[in-house]
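Read through the structure below, which is laid out as structure tokens, and then see the notes.
For this depiction, one protein chain was excluded, whereas all remaining protein chains were kept in their positions.
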Amino acid sequence: MLVVMRAQATDEQVRAVCQKIEALGYRAHAMPGAQRTAIGITGNSGEVEAGSLEEMPGVHEVIRVSKPYKLVSRDTKPDTTIIRFPNSAVTVGGQDLAIIAGPCGIESRDQAFNTAERVATAGAQFFRGGAYKPRTSPYSFQGLGEEGLKIMAEIRDQFGLLIVTEAVDYESLDLVDQYADVIQIGARNMQNFSLLKRAGRARKAVLLKRGLSATLEEFLMAAEYIMSEGNYNVILCERGVRTFADHTRNTLDLSIVPAVQRLSHLPIIVDPSHGTGKRNKVTPLSRAAIAVGADGLMVEVHHDPDAALSDGMQSLFPDQFDALMTQVRLIAAVLDRDIPVPTKRRAELASSAG
Amino acid sequence: MLVVMRAQATDEQVRAVCQKIEALGYRAHAMPGAQRTAIGITGNSGEVEAGSLEEMPGVHEVIRVSKPYKLVSRDTKPDTTIIRFPNSAVTVGGQDLAIIAGPCGIESRDQAFNTAERVATAGAQFFRGGAYKPRTSPYSFQGLGEEGLKIMAEIRDQFGLLIVTEAVDYESLDLVDQYADVIQIGARNMQNFSLLKRAGRARKAVLLKRGLSATLEEFLMAAEYIMSEGNYNVILCERGVRTFADHTRNTLDLSIVPAVQRLSHLPIIVDPSHGTGKRNKVTPLSRAAIAVGADGLMVEVHHDPDAALSDGMQSLFPDQFDALMTQVRLIAAVLDRDIPVPTKRRAELASSAG
Amino acid sequence: MLVVMRAQATDEQVRAVCQKIEALGYRAHAMPGAQRTAIGITGNSGEVEAGSLEEMPGVHEVIRVSKPYKLVSRDTKPDTTIIRFPNSAVTVGGQDLAIIAGPCGIESRDQAFNTAERVATAGAQFFRGGAYKPRTSPYSFQGLGEEGLKIMAEIRDQFGLLIVTEAVDYESLDLVDQYADVIQIGARNMQNFSLLKRAGRARKAVLLKRGLSATLEEFLMAAEYIMSEGNYNVILCERGVRTFADHTRNTLDLSIVPAVQRLSHLPIIVDPSHGTGKRNKVTPLSRAAIAVGADGLMVEVHHDPDAALSDGMQSLFPDQFDALMTQVRLIAAVLDRDIPVPTKRRAELASSAG
Partner (left out) sequence: MLVVMRAQATDEQVRAVCQKIEALGYRAHAMPGAQRTAIGITGNSGEVEAGSLEEMPGVHEVIRVSKPYKLVSRDTKPDTTIIRFPNSAVTVGGQDLAIIAGPCGIESRDQAFNTAERVATAGAQFFRGGAYKPRTSPYSFQGLGEEGLKIMAEIRDQFGLLIVTEAVDYESLDLVDQYADVIQIGARNMQNFSLLKRAGRARKAVLLKRGLSATLEEFLMAAEYIMSEGNYNVILCERGVRTFADHTRNTLDLSIVPAVQRLSHLPIIVDPSHGTGKRNKVTPLSRAAIAVGADGLMVEVHHDPDAALSDGMQSLFPDQFDALMTQVRLIAAVLDRDIPVPTKRRAELASSAG
């Protein structure tokens, strides 16, 4: 915390602010400058509650300095976290890029299997699909619930794909924790602290999507909530933020990838489907996401987008996803990252299912 | 839904789009223009899932037209909703302005009573105070929980103030529904649809705060979630949105007040404390909120802001709240609205408590 | 400027940063804290060019502290500036509120006179009207140029109204300086520094509109550009900023009014017409602007908005402007501000013109 005094602040006013700081139990460091005096505050273990410092005579501004994150910070753990999964060679945050693909929502066994076969063949290691859909309207399709989770569990057995799916409350989180491999916390729940803490007590890894207007600090603090409950397997996901720009549904903020990597050891992937909301932007932004250094992608694919019950306009056709994979594989190579070809077992499973 | 064709789209392409629309079960209305053809879509009961219309040859853009809200809409209920409370003359949405005041968080019985006495005397009809605090950091003070609710229930008995407090999950919502008069859903939970539905099944009125980056439509749809479960007593609350502007913590968007009043019958109040995040901006923006036509205010007041465990920098001193009330009372009169003087009982209770 | 070190920064790294700062010609003040060390920089007359400080080993972040404005600052001139006009009792920034009204663009002598008569009668002291219109499209009506200025000069003579009109480049600025009383610099030119400097050498007062995405600091620095050339008669104008919100054309940020008044001695008015872009929001936001403490209003009025060549959707009908004036007059009184009734001469002129 730093208190900046006005140019004409008197020595008396500076002293009064220092005394106030000391009275609050901190230490004050007055630094007279050419134009004005600034007063540093140290000795605080957490965040200083500045109270009425800003209102004191002669005070111009109060600036916060210390960053509040601990467990998410590279200061705490310098090495990048690599997330592993039981009985699987798949990782997130290591040499291999994580590719998560599938429909927005699970609509039926057929739809899910058709899409899963295609994304497995193309090289995705994870299958995504919503069983619980947070929809803007209460009258829109809200997902199949546990039935959807069961379909995805079958897909794991059939195709060797790990399952990523969203939880929206305690009940669904318990079920997702049971059926899936990665629990997704959606953008709208990024600051649903109650749900974050519950996810922090789950056994499975958590994919945390950035909120629509979350700063980098808030994003990392949301991960801190999960980690503070003991679950250290957190994957961050940039999915676009809300701005004035109207040529895409959200503005994909790829600069957060290197920014997160500088401050935190957690892996970060990118969702260009929600990040743009337009099918024709998904492939270019997927290339860009890998080029910027992301640890993976989360892409919506539907075997028949026109018939999709949600997000049809941003879902790729399977053939488009094949082409996307070809392109990002080449870009990954430039960055010395790999997208592993499907394991024999996955390939066989996929082909025998076909 | 409207499909706008490119200038050079061929008749064949226009026909193909019309056929596609009909195949999706809707009716297509081609409107040839001087520059380009637009095709209207009707016959949809809900939102059209545009699928791949946007990708068809010759298509320039797809524009959504119908608004999805029903129960919140003035189209459905032309008269403004007036919310009433059992055994109380207090209303929200009628002639009287609703003034909600109190500390950010309930920290102790003393703190709560000291503040309550002052705000009751000044003319507030509602006492606010957080028992469950959604904090950016897991290491910050998270509220007293049920103990805080009990303190507030005592305050109702003592001062005749109605109680407004936030619920952050099912458990806290059940308790808030039991102890308080108004269940607050915070900005970070505005699209926690699971919580909204639960609030829709509660007995008490709901105060719904606008999300940090919520559009007017999303805000109204969140209210629609609550109403769709049967709870029609919803009070909307503007509390600032996130923008690039950095002279306040959020940007208070007062224009949403007349915008909501045009589209919806629900009452809307303004929270200038979170809306600005700066004590010295609360009074001017409170005046502006009443002048723009809001149905009330929600203001943070603390009997000793310097010692506050949260939001000290934006809490008013009780004397400042007194001055605020004097000013907004005069402005209310200009708009033919009232801020009722404290009832005798409230005045007596407050003075006997003092 | 403040350099915040990482938690694990070594003493050596701290020393290296201090040495670097000294090598750049400044003084370094190391403040060891519980978690990390911060290093204050003083001795700089202007902005420190931090160069590669942020890249040095052990550095976490570099934070700028000093504010660069001088002439606009209350630190320099504690008393609020009151702008006066030759041979006129009208002021901006004093007890009286300044009401500027008129059409978006001057379209014809008839249109201008019809509107001027109405706004003069209603109590406006200033007539606004664009002779040079910055339009998004090169194919839209661009204004009448000098012919428009001449019409406005006649209006001054006829109705005793002071004239406010926009300059968009040197040529138009020279003409506006000659014909008008206040030179308007539009939002799109707020950082057209070349034009600002020219306005700083003009004889007339300058009305500076806030840019669509200007921070408070940038807004004040734009005024500093004008003042640094010797023209101290600057009126600031909030006119809405660009955000994600789509229920108004811009988001009117009324909190900047008290924020400016805290930092600067310059008067600030509000333009609710551009600030909302919707006729039905102009009156409520005008009330709010006066209630928040603005020094005046700038409102678009057109005697026949349906036929307006620009901004018809946000222009008030004259009758609506009459009603607006009645309302804001009452609110002004609450804040001990006046909207003077039209002088006898203005009333006579208006009636004789009618």
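Labels for the chains are A, B and C, by order of writing; each one numbers its residues from 1.
By definition in this document, contacts are C-beta pairs under 8 Å (C-beta built on N, C-alpha and C of every residue); 3 or more make two chains touch, one makes a residue touch a chain.
Values in this document were obtained by computation on a predicted structure and should not be read as measured data.
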In the full complex, which of B:36, B:109 or B:150 touches the chain missing from this view?
-> B:36
Touching residue (missing chain; options A:61, A:146 or A:253) | A:253
Kindly state which of the options A:56, A:82, A:307 or A:331 is in contact with the chain not pictured.
-> A:331
Which residue numbers on chain C touch the omitted chain?
-> 24, 46-47, 49-52, 54-55, 62, 68, 70, 134-140, 168-170, 172, 188-189, 191-195, 197, 211-213, 217-218, 221, 224-225, 228, 241-242, 278-280, 305-310, 312-313
In the whole complex, what residues of chain B lie against the chain that is missing from view?
-> 2, 4, 6-8, 29, 31-36, 38, 40, 42-45, 60-61, 63, 65-67, 73, 75, 242-244
Residues of chain A (touch criterion as defined above) contacting the omitted chain | 213, 215-216, 241, 243-248, 251-259, 262, 275-276, 280-281, 284-285, 287-293, 327, 330-331, 334-335
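Keep this in mind: only the chains that are shown with their structure count from here on.
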Taking shared numbers over all numbers used, above half giving same and below half different, the chain A and chain B interface sides are same
CA centre of chain B versus CA centre of chain C: separation in Å?
-> 30
What whole-number Å value describes the gap between the mean CA coordinates of chain A and chain C?
-> 39
Would you mind pulling out the distance in Å between where the CA atoms of chain A average out and where those of chain B do?
-> 27
Do you know which chain B residues sit against two or more other chains?
-> 213, 241, 280
